[in-house]
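Yeah, one chain of the complex is gone here, protein chain that is, but the others are all in their spots.
This part shows chain A:
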């Protein structure tokens, strides 16, 4: 095996988490190397006009996503089942290559509802311990909104986020202007004003107001105007091209590590990005207390050892967990004994969609127009913004119209009762496509004792290493919440006066269906917290057991959020980087005493 020259920091994965860490740690003067398993990618040639306007290539065949033929996960619904591989893309779509999923995400860019950072404490205080069902393992993050606020603020400036503030330093500024009355206070405004709203979002806004909810503009990392970020990266205004989620932006309008961070890193001599470098494991000293670097496979299949003083795992939620398990970092979680931490508290997103169909003369929603982060939402039922007491479930959900650009292979929907194919289907598609809109209840998802991650005993990746196994299913709490939310959101749809509505609502006993897309918002498995018995990382995303390994990503979330995760991933990564820069480098060791 060949050995490379030692670096100060090796970062595994170059998505948002990896790129933010790389920027912060090169600023601290360290020699930083990012190892990325996927190919080099950038706006050119991966998001050029007109080649990128190709739904078959990018959406149906998933050109920019992870190469699932080489590595995937296995799935089962319970500990008693045999897990089988996730053979074709369905429920979630992990990224690869420079920028990770950040190159082709949508751009809904939220902070977090402060309550969700201390979810268990909050529920116990407001509703009593007994309100949290048996087997639900939600817990506090161990960090507060106030502590994270400066990092949310800075991340928005890096991303060039468009939105409408509700209050800044306690001063209400967004009433009747599209601000969210449930949003936490901010130290400064969004860097850009909110984007224009599509017809669908306008209809949602009006109807939501009519039924008594409080609509606001979705914060989007799609630009409402030209912008230059603190790193000097330039963005042009988004033109609602509609080739957004799953596509790289040809207009330099969607925030990505590639557009917003990499150009600055390219200028500094102490940064290197090595593509086609698949990390197999983190190497540890014999006592497993310290990492010595990583071993990766290069583009030609050679195993290479890369020594480093500090290892950052930014390989995406489940890859982070898998790398920890493969390397022997932290104690693997066992759901039977309820011991161990790595793999614990795996959670997802509890999402449902309602579609409204209009008469062709009443509204032209033109669903091909849209931007990935754009839309109008309500938070009346998100987090703990309403009294859960009478309803008997934990969790909340924002509702929104987020028209990201629906194209005809995947985006044509037909009213209930339409024939599946033939002339009847054809007529319905022709009639519906330009006159429908979809809205989502983007529900939070809780963690449970028996939803967890470990290594699969049978299936391997292209390098001969065990795949990660997901043991996961919906619980009654999830179904209760989902049904409640779909009913509330359905009222908005009804208020729009459509000719037909179709709604996806979960049924009790319904299994997690991996074959249809939900979200790529996977959480937990290497969670942060205050107690090493119930968390793998301390509040600075530092491994309790191996102090020179930090693990940024949604793997750190003890449960899923109502909002999309990336805003919190970015803020936590900046928070962690700050702790490394200001405290760890001066005195390497645990930042929190166990």
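Simple rule for what comes next: contacts are C-beta pairs under 8 Å (C-beta built on N, C-alpha and C of every residue); 3 or more make two chains touch, one makes a residue touch a chain; residues count from 1.
Simple rule for what comes next: contacts and distances are computed from a predicted model.
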Listed names "Methyltransferase small domain-containing protein", "NEDD8-activating enzyme E1 catalytic subunit", "Gluconate 2-dehydrogenase subunit 3" or "Zinc finger, SWIM-type containing 7", matching UniProt entry of the absent chain: "Gluconate 2-dehydrogenase subunit 3"
Option touching the unshown chain, where A:125, A:359, A:487 or A:513 are the choices: A:513
Which residue of A:275, A:412 or A:530 touches the chain not shown here: A:412
Which residue of A:8, A:27 or A:54 touches the chain not shown here: A:54
Interface residues of chain A (partner: the chain not displayed): 42-45, 48-51, 53-56, 60-62, 68-72, 75-77, 82, 84-88, 90, 196-199, 202, 226, 234, 236-237, 239-243, 250-253, 263, 363-366, 368-369, 407-409, 412, 420-423, 425-427, 429-430, 433-434, 458-460, 511-515
